[in-house]
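Following this message is one structure expressed as structure tokens.
The complex is shown incomplete by one protein chain, all other protein chains being positioned as in the whole.
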Amino acid sequence: MEKSREHIIHFLKQFQKGKTQLPEIKVGETADKKDLVKKFKFEFERAGGVFIKTTREKIYDDLSKIIYSENARKIFAESFERGIDDIIKSLQADQIITQPHSEKHLSEVDVSITGCDFLVAETGTIVFIHNEKRFKSSLLLPRIHIVIAQENKICPTFEELFAQVGGDFDSILLITGPSRTADIEKVIVQGVHGPQKIYLLLI
Amino acid sequence: MKIGLFIPCYIDQFYPEVGLAVVKILKKFGIKFDYPIEQTCCGQPAFNTGYRKEAKVLAEKFLKIFSKFDHIVSPSGSCVSMIRIFYPELIDKDDIAIITKKFFELTEFLVNIMNIDSTGAEFDYTVTYHDSCHALRELGLKTEPRILLKNVKKLKLIEMVNSEDCCGFGGTFSVKFPEISVDMTKHKVNYILNSGADFVTSTDQSCLMQIDGYAKKHGINIKTIHIAQILANF
Partner (left out) sequence: MLNYTPSKFKENALKALANENLRKNLTKAISHTLSKRAEVVSELPNWEELRQKAHDIKKHAIENLAYYLEMFETKATENGIKVLWAKDADEARTYVVEIAKKINAKLCVKSKSMVTEEIGLREFLETNGIETVETDLGEFIVQLADEMPSHITAPAMHKSRDEIGKLFTDKLGVDFTNEPEELTKIARKFLRKKFLNADLGISGANFLVAETGSIVIVENEGNAGLSTTLPKVHIAIAGIEKIIPRLIDLTVFFKILGRSATAQRFTSYVSIINAPRKNKLDSPEEVYVILLDNGRSDLLRYEKLKQALYCIKCGACMLACPVYQRVGGHPYGSIYPGPIGSVITPAQLKLNNSYILPFASSLCGKCYEICPVKIEIHHLLLWLRHRAVESGFSPWIEKLIFKLWFIGMRSHKLYEFGSKLLRYIRKLGIKPKFKNWSNGRVFPELAPKSFKEIWKNQESI
């Protein structure tokens, strides 16, 4: 392997130019927060997501409505701050899991309720930074995914997002709408391998 | 200002009337020009088929023949593309770009160099314009031919759908892959028919030759005419 590495690098170095400049990519100005919510909602819905503006008072009702209408029996929920945690624990469902013991365990739930790290308004994207507390498979395995986010997490563009996040993370998953395909006659079908529906509850 | 006239080889042999139309236009505007008799071919057929050695010899000869002129005009977007865009690839001289910039297709010469937007011609027909690939994508000509056509008396200019689609000629492509080539022409001919125009015109006789050849073979009533001939109709 060492031989290949040396061989490739040595060959490539012959053609190294170094002269051209990289184009500058500006981060841009921070827009008004109210406009950002509107923009996020518009793009998120256009991408097939379901956007619900909620409050701490309303959130139990909003969550219950979704659980009921989606006929969800088994739920996985991340741990949030105390207030939200209590609300989630009191939802009507057969099972509410917070500590899955395996990926197979997670694959049996109907709904996962998670937080997120950022929201990007320009494309309606939800940003998840994978760490010890978040399970990437909880974002992909269940049929329905509910994200609870706070308004202050919105940033306008990806330029801003990367400026804020930097390079220090294990992995990031950007989610923009439900799982989909157009592989069969260009007909769009939602819910291929990932969730069929994604809800965002914005506090 | 000394102008040279470049008549492509296939126009010389098959469609001299197109060359004569250019002469008529240049004379009308009192433009002094000369047609160097030693010209033969810009070398594009060889270049397009991969024979660069031969193309280079012809290119060098060609530039020498036209070196005494300030500008050179030609009724062919394709040949002018060969000179302006591809001669610099063939010939590695410092001033090659300056030399080749002197060559112009007819409509860009009239509109952009001579500031002429009307030749005073008359043409009482509906005409649709085919954008030849070279003229459009290599030389960037979209508005120049249309400006001149719009100012022809009694001419009604109607756009076909997909005027920018390739006619299927592509030089040696037309005989290496004739079935695909002809299928592309079939679609182009349909667009022309659907436009309802009496005539289809273009800056490139090679495209019109392809379209005309197909139409005649299949008994389709489409009339082709080079834009120089319309503009010289006075």
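In order of appearance the chains are A and B, and numbering begins at 1 in each one.
Just so we're on the same page, contacts are C-beta pairs under 8 Å (C-beta built on N, C-alpha and C of every residue); 3 or more make two chains touch, one makes a residue touch a chain.
All values derive from a computational prediction rather than experimental measurement.
Shown chains touched by the missing chain in the whole complex: A, B. Of the listed residues B:E122, B:E159 or B:D183, the one in contact with the hidden chain in the full complex is B:D183.
Considering the whole complex, the residue from A:I52, A:I87 or A:L140 that touches the absent chain is A:L140.
In the full complex, chain A contacts the hidden chain through residues 1, 4-5, 7-9, 11-13, 15-23, 25, 43, 46-47, 100-104, 107, 123-125, 130-141, 157-159, 162-163, 167, 169-187, 189, 191-195.
Think of the hidden chain as still there; on chain B it touches residues 7, 9, 11-17, 19-20, 23, 35, 37-41, 43, 45-52, 54, 57-58, 61, 86, 133, 137-138, 165-166, 168-185, 209-210, 212-214, 216-217.
Everything below uses one rule, namely that only the chains that are shown with their structure count from here on.
Per-chain Cα centroids separate chain A from chain B by 55 Å.
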